[in-house]
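In this view, the complex is presented without one of its protein chains, the others remaining in place.
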Amino acid sequence: MALLGLLGCEPMDMPKPKDGLVYCSLGTPSSFNPQLSTSANVVEATSLQLYDRLLRIDLDGRSFKPALATSWQVDDSGTRYRFKLRQNVQFHSTEYFTPSRPFNADDVVFSFRRIIDKTHPYHYVGRSDYSFFVSVGFPWLVKSVEAIDPSTVEFELFAPDSTFLSNLATNFAVILSADYGQQLSARGERHLIDKLPIGTGPFHFYRYKEEHFIKYRSHEAYWGVAPKLNEVVLDITPNGTMRLAKLLTGECDAMAFPLANELKMLREKPEFQVQYQNGFNVGYWAFNTDTPPLNDARVRKALALAINRDPIMEAVFYGTASIASSLLPPASWGYDATASAEAYDPQRARELLAEAGHPDGFDLDIWLLPVQRAYNPNSRKMALLLQDNLKQIGVHAHLVNHDWNAFRSGLSRGDHDSVLIGWTADNADPDNFFRPLLSCQAKLAGTNRAMWCDKHYDQLIDEARLATSFEKRQALYSQAQHYLVEQMPVVPIAHGMRTQASGEHVKGLTVEPFGGIDFSSVTIE
Amino acid sequence: MWRYFIRKFNLLVITIFLLSLLSFSLLHLMPGLPLDALNPDGSLSLAEQRRLVEHYALEQGFWQQYAQYISNIFNGNWGTSRIDQIPIFDQMVSSFMSTLQLAVSAMALAMFIGVPLGIISAYYHGSWFDRTVTSMSLIGQSIPVFWWALMLILLLALGLQWFPLSGRIGLLYDIPEVSHILLIDIALADDEYQRAALWSAVRHIILPTLAISVIPMTALIQITRASLIDISEKNYIQAARAKGLSRYQVLWRHALPNYFSSFIRHVGALTNPLLTTTMVVEYIFDWPGAGRWLIHSLVAQDVPAIQACMLTISVFVICISIITDLLAAWSNPKERNQSHG
């Protein structure tokens, strides 16, 4: 034992490795391009490190800050947006790419045409359906993207859209390098574009080992304030306890999303700091409305009434979440407190089931979210509680466990009866909840876990998007929320807090309300 | 000796043939068509599916497919992992080498401690020391390794914070993989932090080594003790004692040499439990080895990776077992007559 202790002590004269930070991250990203995926793993690992957007959303959720675009204007019809671009922005120069020119309008055109133009050489590279952009209707909204001159870009829309700028400010609307695209095309290696990424962000890609780590190095020629860290390593640690354990042993300097039950212990230790932020997210239970008996709204309502949310808040979230009465979190300007899901009432639930012709209940699969998220840190535990609740009304729930890939593809095909899942908003616009989760477009894009496609609902949210007056939009979203309570395609369960923890030697780390993590202004003391 | 050698070689060839057949059939044993097993989430494009059909010769008969499988293996063309699209062969080499390093260090520790303990307790057969060691080894044999590993983590990593608990080197060190043997790679790396990197690697390997070594260590204690006691009851030892040799002399001159002539066979027999334990421990300590990879591939239904892990690990075990048999036979002609054991 004494011998072991000797080995354990770090000798004082060992040189410390360079100014680097190890961050315990949530999971292996499926690609290095956030355009392709809505997965939080991809956003966390890439968006804010490797890339920039044209503009960024302000913390209040309603105004924008310049990024790669320095200014922008809309014409009177509301369909032409013109962006003035920043000068002298350099792309990453790495072992596999040397930029031949700085950032200009061609790069913006390249990045957005990749999404909307099926003839773009990179459209099908990476086999993506661009699910975020499809789910917000981007390909049907943007008519064209043109470079007016090297420092001016113009987007033309088919119709005015109040959410357009919000969507450009999301973590998904990143700018790629057209120059890199051409070089790869010339070498016949187009598939590398999302594996060996190039962007303008504060860090550049250095090394990656699957399911193990990602190493980024600082981008010396970054246009903004140069990052203080030389190196950022994302240590991929999907298991929450392991992340915490690594933070405690000092293997990680900072960690994503400490498990709720461990926050108390962390707060008590002075050598660590915990940051919180009310998240723009919602954890919900989605019913596959294509399969009987869940295609009957009465059955869905009965299931919703059978759920007791109070114990869930305690057992699953340990108090780091609030009960969700609507898809929208209360902090959103579209939130309507009167359109609230009904409270726990198993008696009424049994009556509704009997009314719908299932007095003896039925069997139901519940798919479990295989990862930990702020909106659902432990889906298994949540499902076990639901299982208990459902037994009271005669519904026998079976828990179904899949790994991430099988889970995603099974959901897109609609193999599930119901699933515990959730959504982290990419911007503060209410449309960002309603459209990607429940619209007919979202069903096509494969992000609509309820497989729900309802004309009336789509009409409401489409009108809200076209509306230019703030009050009109608010009224329409309120109607939409009332309609959802009536139809109950999903049962909102909780709005989780976004949390992260770090050692006290890490300075300048903040929680991003819309996902991702920004290391550009972090220092190590 | 030559006949023995040929017999063993024969066995090796046939066994490897059967193992390869088993690993090949895995693709056909999976539910659904082989192509579905390679493409479980249906995400591959038609062109990629065609490439797979070609790579595995899926349109031909069973034996042609098998022949194709074998030729792919010998060409180092083991396919690409479905999860991360990287060549399986490269990943197999790198992860199996990490597994071996861990297994070897655990085995070394087990020998370093287990053999002397076994010798001492055989020498003081029946004493309090012997009884303590024997009961400790029975306890060690019964500890579930994953529980033991978690206790080590709780105590030494989280409690005392002496050791890191995952991976095999601090992530801020940049050691290029050349030989796949970490110590050599660190020595080759032209890095100013070489010493610190070495230190970090040593600290990383200690906990998993401690966790694994309890299994081979208890086994070695028991084997050593039992066979030394066994030998000392043999007639010639009794005769030596009668001649007036001291117990100590008997141990050094007769019992120990006799024991070490079959030592290599005992170590060979431990390969199997050693690798099993290593697989579980890798999973707990996130050690980037073949066991952790296999379990992850299994959850992700990555058939080519499962095939590769299964074939590599089992061929390794059979090779070790045959090599140790041969070495034992070479050093001890009596062993040649045993066909199995």
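As written, the chain order gives the labels A and B, with residue 1 at the start of each chain.
The rule is short, and it goes like this: contacts are C-beta pairs under 8 Å (C-beta built on N, C-alpha and C of every residue); 3 or more make two chains touch, one makes a residue touch a chain.
Here is the rule we go by: contacts and distances are computed from a predicted model.
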Listed names "Carbon-monoxide dehydrogenase small subunit", "Quaternary amine transport ATP-binding protein", "Oxidoreductase" or "ABC transporter permease subunit", with the criterion being the UniProt name of the chain not displayed: "ABC transporter permease subunit"
Hidden-chain contact residue, picked from the options A:L196, A:L384, A:L466 or A:I524: A:L384
Selected residue (touches chain absent from view) among A:I148, A:A226, A:M265 or A:A337: A:M265
Chain B residues that touch the omitted chain in the full complex: 11, 14-15, 18-19, 22, 26, 29-31, 138-139, 141-147, 150-151, 153-154, 158, 272-273, 275-276, 279-280, 283, 294-295, 298-299, 301, 303, 306, 310, 313-315, 317-318, 321, 340
Contact footprint on chain A, counting only the chain that is left out: 239-241, 244-245, 248, 259, 261-262, 264-265, 311, 314-315, 378, 380-381, 384-385, 387-388, 399, 401
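As a working rule, only the chains that are shown with their structure count from here on.
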Between chain B and chain A, distance of the C-alpha-averaged centres to the nearest whole Å: 41
Contacting residues of chain A [partner chain B, same complex]: 4-5, 7-11, 14-18, 20, 22, 28, 127, 207, 209-213, 215, 231, 233, 235, 237, 242, 245-246, 248-251, 403, 405-406, 408-410, 413
Residue ranges of chain B in contact with chain A within the complex: 40-43, 45, 81, 83-84, 86, 91, 153, 156-158, 160-167, 170-174, 192-193, 195-197, 199, 202-203, 206, 286, 288, 296, 299-301
